[in-house]
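Quick notes on the structure that follows.
Heads up, this is only part of the complex; the chains shown haven't been moved.
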Amino acid sequence: MLRDAWLVAGKDLRIEARSRVALNQVVPFAAAVILLFGLALGPDRSVLAPASAGLFWIAVLLSCLLATQRSFAVESADGARDGLRLSGLDPAGIFLGKAGAVVAELLVLEALLALGVAVLYGAHLTGGLVLAAVCVTATVGLAAVGIIYGAVASGLRVKETLLPLLFLPVAAPVLLAATKAWDEALAGTPSGGLGWLSLLAVFAVVYVTIGIVAFGPLLEES
Amino acid sequence: MAPAVRLREAVALAGRFPLLAGVSLEIDEGEVAHVRGPNGAGKTSLLRLCCGLVPLHSGEASVLGHDLAIDRRALRKHVGMLGHQSLLYEELTVEENLRYALRSFGLEIEQAGPAAARLGLAGRVSATPVGRLSAGQRRRTALAVLVARDPRLWLLDEPHAGLDQEGRELLDELIAESRAKGRTVLLCSHEHEHAAALSDRTVWLAGGQVVEEPASVA
Amino acid sequence: MTGSKVLKATGILALVGVAATAWLGLWVTPDAVGFPHGLVRLLYIHPPMAWVAFVAYGMAFLSSMLYLWPRTRHIRFDRMAGASAEVGVVFTGLTLATGSIWGRPTWGVWWTWDPLLTTTALLFVLYLGYLALRRVPGDPEVVARRSAIAALIAFVDVPVVYFSVSWWRSLHQAPTIDFTGRHLYVHGSMAWTLLLGFVSFTLAYAWLTAHRYRLAGLQDSEADEGLRYALDERRAEGLGPA
């Protein structure tokens, strides 16, 4: 399983390294989201500074959506699901590999974005360790959900619209917890975020477990 | 010898439409069977059933001794399918695709080079991303994967389509070779003269069923 | 058939129960202090509706698990999950509606960003997505697997909704909205009416779900009937022109 996961992740990251989609397209997209939504909600700094954690995580969420869409777009076009099924790989391995690649991409994105947020909104990135831990656990949870639903939607003619609809509401609690934890940490009380952090860890564990268990039935179908 | 493919009244559905409307069929290991029939007969569906891409609705189906209703995954290692879609990674080169496919089946990657060379994909083409290949070169790459893997059961869905004269001859050679090695081959093809020469027997499909050879050749 | 008799009895009981709850709630129980006139009467339907929504999603979750477990895999569990989720969505909608109606005089607004309310609304959207997924055409078994997995993931949010109030409290010192209703002292006729509300709404859930389930079953068996015809027609395709 782990060998397969490694193989799949390696392949996905190699495609990314070659096409640079995450770097050239998803990162600017995330930046655009933060700027744009910051603007839409009013240029008032006193409003935006407290909202910076929320905007950051919304940008991450939407980027995760794009990253998972991309992750299935690189699988062989129409035959994404057929290809994965005929590949002889362990489904759990496929899941872990694809989720791992998305996590790696998103973590880079978050590092860049965090810098941006710090500058733009004048948010102070205090409690760095808690912030980083929140990033990792939340990202694992998001990526796991994204890949599961990506597989659910792949091969359907309506995947462009179905995936966002399925993904967004399920990701919402993760978003909420991550935002809260960041809020605490940014407010200078990182210990207050530990409760949320453990909640995020629970999410991550639950979703990864569901993914490992459910990916088999999901791909074996039809 | 145990039959490689054994179907009894196998029914497969797409939504409510019966792709296969009760197919009974036995193909022995080592046989090359030519599956023939008019457009929409269910040939592609039959091959997809045999590699577990289409679920069995009712009836019995076992392939290489694996019951399709129970374990489809164990089968995958031993079955190679060449379908209408080539199932390759467009961003990776021919060589990388070959290596990845071999690795994903737990095989050594040494076979990649010779297989590509055999299919005429050496040189520039082997370093080209698959997304930039011509239709025939894609087909050749997909075939190269099969050659490198050398599975026990070959499911070939109109393998001649898109191949040039030389490629066709090569394909015929490959089929003959795998027969000599004792592989089982299911060959769907509308080029019947070609296919008949390669195969041990002909299975006629029509309307999702095995039929007798029709009087008017369809 | 006893099955349909039980169903009928459930339906009648549910109807009577809901009617009785309404009667008790509207005319018998006293008005509570601190509530705008008569609005406490929503107490007898709003919490039971929320409860039924949870029950429905729980049922969908369980059926999906049973469907995914190879030994118990049967299409009827998929039907059950679909029927239950559908009823759940209806009751979530009703919870939102009654809650809003209640909130308007109590809080002065139709809606507020209380975590419980927001997560309830999310639950509504979440299961709308689940139903949309179910509606994507495809082979029944394929659709069943896909939706079963979606139901597993969706259900993770249900406890989040349930606990959101207490988490908010434990993790956040100053809850923006004091969900004081929770401390309301319920006594006497009110308690009994509330209990009746819970029971009768649960019965109503059972009745609705069973009906939906039966309908789905009928549709499926109709499809099975149709299948024989479809098979004949398909076979005839092969004989036709030749």
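Every chain is named by a letter (A, B and C) in the order it is written, and numbering of its residues begins at 1.
To be clear about the criterion, contacts are C-beta pairs under 8 Å (C-beta built on N, C-alpha and C of every residue); 3 or more make two chains touch, one makes a residue touch a chain.
Please read all numbers here as calculations on a predicted model, not as lab measurements.
Chemist: Would you state the complete complex's composition as copy numbers of each displayed chain label?
Modeler: Each protein chain kind appears in the complete file with these counts: A x2, B x2, C x1.
In this text, only the chains that are shown with their structure count from here on.
Chemist: Could you classify the connectivity of these chains, where an edge means two chains touch, as line, ring, star, complete or other?
Modeler: Graph shape here is complete: every pair of chains touches.
Chemist: Determine the chain that sits nearest the middle of the structure, using the mean of its CA atoms as its centre.
Modeler: So the chain sitting closest to the middle is A.
Chemist: Counting only C-alpha atoms to place each centre, which chain is farthest from chain A?
Modeler: When every chain centre is compared against chain A, the largest gap points to B.
Chemist: Compute the distance, rounded to whole Å, between the mean C-alpha positions of chain A and chain C.
Modeler: Each chain reduced to its C-alpha mean, chain A and chain C end up 30 Å apart.
Chemist: As a quick test, compute the distance in whole Å between the mean CA positions of chain A and chain B.
Modeler: Centres of chain A and chain B (C-alpha means) sit 38 Å apart.
Chemist: Cα centroid separation between chain B and chain C, in whole Å?
Modeler: 47
Chemist: Residue numbers in chain B touching 2 or more other chains?
Modeler: 55
Chemist: Two or more other chains touching the same residue: where does that happen in chain C?
Modeler: Chain C, residues with two or more chain partners: 138-139, 141-142.
Chemist: Touching chain B in the complex: which residues of chain A?
Modeler: Those in contact with chain B are residues 4, 7, 11, 14-15, 18-19, 74-79, 82-83, 85-89, 91, 216, 220-222.
Chemist: Which of the residues in chain B end up touching chain A in this complex?
Modeler: On the chain B side, the touching residues are 51-55, 72-73, 76-77, 79, 81, 83, 85-92, 96, 100-101, 103-106.
Chemist: Looking at the complex, which residues from chain B come into contact with chain C?
Modeler: Listed in rising order, the residues are 11, 13-18, 21-22, 37, 40-41, 55, 205-209, 211, 214-216, 218.
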